[in-house]
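For this depiction, one protein chain was excluded, whereas all remaining protein chains were kept in their positions.
Labels for the chains are A and B, by order of writing; each one numbers its residues from 1.
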Amino acid sequence: MKYSTVLAGALLATTVMSQAFAQEAGNVTVVLGEEPDLVEPCMATRSNIGRIVLQNISETLTELDVRGDEGLKPRLAVSWEMTDASTWRFHLREGVKFSDGSDFDAQDVKHSFDRAQSDQISCEISRYYEGIDITPTVIDPHTIDFTTDPAQPILPLLLSLLTIVPSETPIEFTREPVGTGPYILSDWQPGRQITLERRDDYWGDAPEVQTAKYVFRSDPAVAAAMVSTGEADIAPTISAMDATTDMDVAYPNSETTYLRIDSSVAPLDDKRVREALNIGIDRDAFIGTILAEGTQVATAINVPTTLGWNPDVKAFPYDPERARELLDEAKADGVPVDREILLVGRTGNFPGATETFEAIQSMLNDAGFNIKLQMVEVAEHEQYYSKPYVDGRGPILVGAQHDNSRGDPVFSMFFKYDSEGRQSGIADQKVDDLIAQATAATGEEREALWSELFAYLHDDVIADVLLFHMVGHARVGSRVAFTPTIATNSQLQLSEIGFR
Amino acid sequence: MKSMLGKRAVSSFVSLLVLIVLVFFLSRLTGDPAALYLPIDASEAMRENFREINGLNDPVLVQFGHYLSDLVRLDFGDSLRKARPAIDVVLEAFVWTLWLALITMVLVTVAAIVVGALAAFNVGRGFDRVASVFSLIGASAPDFWVAIVGIVLFSVTLGWLPTSGTGTIWHWILPVAVLFIRPFGLILQIVRGSMINALGSAYVKTARAKGVKNRPIIFVHTLRNAMLPVITVIGDQAAALLNGAVVVETIFGFPGVGKLMIDSILQRDFNVILAAIMVTALAIFVMNIVIDIAYALLDPRIRT
Partner (left out) sequence: MNDTDIDVNAPVKTAPRTGRAGTMLRLLWADKLAFGAAVFVIVIVLCATIGPAVLADAASGTNLRLRNAAPFSMEHGPLYILGGDALGRPLLARIIVAAQNTMMIAAGAVVASLLIGGFLGLVAGYVGRMTGEVIMRLADVIMSFPSLLLAVIVLYMLQASIANLILVLAITRIPVYLRTTRAEVLEVRERMFVKAAQVMGASSRRIVFRHILPVILPTLLTIATLDFAFVMLAESALSFLGIGIQAPEITWGLMVSQGRQYLTSAWWLAFWPGLVIVLTTMSLNLLSSWMRIALNPTQRWRLEIGGKSNG
């Protein structure tokens, strides 16, 4: 009798379950790793917010094509041109309505920009306009000028990050975002789920997805399991260890893993030591073992699709013998190569982070270094990674990841390599000059300058230990069609999801 | 009873105040929230502005003064990251935790008392052994491990239960089951030990000697006398659950106060941390009073 009760219970459970969790047509459920604190358009450059907001709720003037190679595409702007060396003119799309019913015009663009720049709220996207004096001027309802000082050759690219809100939006964080995008935020139950609903009066083509539900699971194994069981349709970031089914897709995620060298402290101030660090690591041994198949060895902080990426720069070979020789040479010159070097890694930075840093430690110690590994949580990691660095510190290597899917090195170079850069471990006049020149240059000149900088950093300065361009893994359920891109880390356009 | 309650309230209030002071100052020693809130390559000017807006630039004592004066008006401040009142954030999460704790503790209490008492009546026999060993194994396993194995087994392989989240009654089964295991093992052990003691005590022996053959009567009487230590442990376990079942909530994506707590701690969202501590402390205070009342009901000598 007991047995039959259990059996009946199980059957009941199965039937109830399949009813309760079957997805309705037109609906998708996306499982993300972390819940956003806000659904605020001006914070859309933060990945957990951007995945929900960007191009779903709020749109931008321009949009970088991450699926093809069209470069910068029109979105809310239909075209743009330079009217003089420091002024860009944007022609705006007509007939666009916000989800609150108001019309989209140049005044909204100006307000969106001013709001993002306001010192009354800490909008994250404003950091991309830092150090540039930008003045938006409304010419007519569908034309707006941006005057910049100094000249800003990539302003249209920078504006692919500016989310447009109506001019009535107050300058404080909103929990009810209004945008021009194809979806509206229809429900938000903190800690549980966020629901987006398709709008009927969207200016563009109506996407296939009617309702999108976002849920949040910090454990990637659970996220992956949810797609397997049909509770969710897309898990954009699962762990490589779980990516073992035919539902799983690997994609380059634009993250670059590297060890930042603080080259102001001995023995890391010696170039031979930095070279020894580079050739003391067997990068190929990681790929297909600890890190997923498809991971690439990096020769630059930016991924190969970035402007100016230099194909002539060759990765350092693995040569522990030579590393020892270099260390011996340095030692003969009085460099304290025996000093303990602290390698700082961040727990859970990426799947397999701990194992990766443990293996690096053991390889470097085999090559004659004295490395001590310390894995820390995010706040502590930030202390080591960003300036101001602690006085009286010992030699430190910081294992970190950098993500730049925006196509231009300008978003990385200053922070990572300029003498004034917040995470820079070097102070090199030529690097500073090249960054300044390239930032102001356009076209082929810009590309050539970036190329020169990539090569100089890698071969001459040996600024850091570049490791890998990473791949991410997504699990996509059988009822939807979705291909992740290099930008999936920062945005997830529902209009790119179809049904099978 | 009334004066005891009053004393309890006063002393609990003092403890809470000390706690707030400690948490307020100590948590501010663990780094700059601006560094965590703003992107890693934000400039110093942006950071400065963020600190200014959020009053993090004032001397810590001044910040504390502001905090206290707001607190008196029942204003717990805003969450640094969520741009809404910290107390709203906390209460929202606390409701879930309260239910989770309540359901788990009711099930645990009933199950542990029944199984524990039966084990005590059958000391050394098969049932006793099996119950002891299983409760021990359960109580000894790391809960995150049990949780993930549970998901793999019951959700992915068998497909009986949803993996995680909330929504239907089925969603509660796995989290409650994982939370159930440890307190069950513990309380079971205590019920069993306490019952064995009570069974050996004078009045049960007397009752038996007088020829009371009715096992239910003996059972009820023994149980009543064995309950005092059990209630204390139940209270402690419930308090632990009210503080948030961090691991379980994290894995199952359960929107409770434990998950909120660990997130706010890692992000240095001070106001949320403080509000959460106050809400849970209040809940535990109320629960302790309930326990005192239960004590008094069970043991008339304590009634004053």
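Simple rule for what comes next: a residue touches a chain if its C-beta (ideal position, glycine included) is under 8 Å from a C-beta of that chain, and two chains touch if they have at least 3 such contacts.
None of these values were measured; they are calculated from a predicted model.
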item	value
Of B:Gly31, B:Pro85 or B:Gly167, the residue in touch with the unshown chain	B:Gly31
Given B:Met227, B:Val246 or B:Ala275, the one touching the chain that is not displayed	B:Val246
Residue touching the undisplayed chain, where the options are A:Phe146, A:Phe357 or A:Tyr384	A:Phe357
Hidden partner chain, touching residue among A:Ala250, A:Val313 or A:Ala379	A:Ala379
Residue ranges of chain A at the interface with the undisplayed chain	220-221, 239, 241-242, 244, 285-286, 289-290, 347-348, 351-352, 354-355, 357-359, 361-362, 373-377, 379-380
Chain B, residues in touch with the chain not shown (by the definition above)	11-12, 14-16, 18-19, 22-23, 26-27, 29-31, 123-124, 128, 132, 136-137, 139-145, 148-149, 152, 183, 186, 189-190, 192-194, 196-197, 201, 229, 232-233, 236-237, 239-240, 243, 246-247, 250, 261-262, 265-266, 273, 276-277, 280-281, 284
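Note that in this section only the chains that are shown with their structure count from here on.
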item	value
Interface residues, chain B side, partner chain A - complex	30-31, 35-43, 45-46, 49-50, 53, 79, 81-84, 89, 92-93, 96, 148, 151-152, 155-156, 159-168, 170, 250-253, 255-256, 259-260, 266, 268
Residues of chain A touching chain B in the complex	10, 13-14, 16-17, 20-21, 37-38, 40, 45-46, 119-122, 124, 126-127, 130-131, 172-173, 175, 189-193, 215-219, 221-222, 225-226, 228-229, 231, 377-380, 382-383, 385-386, 415, 421-423
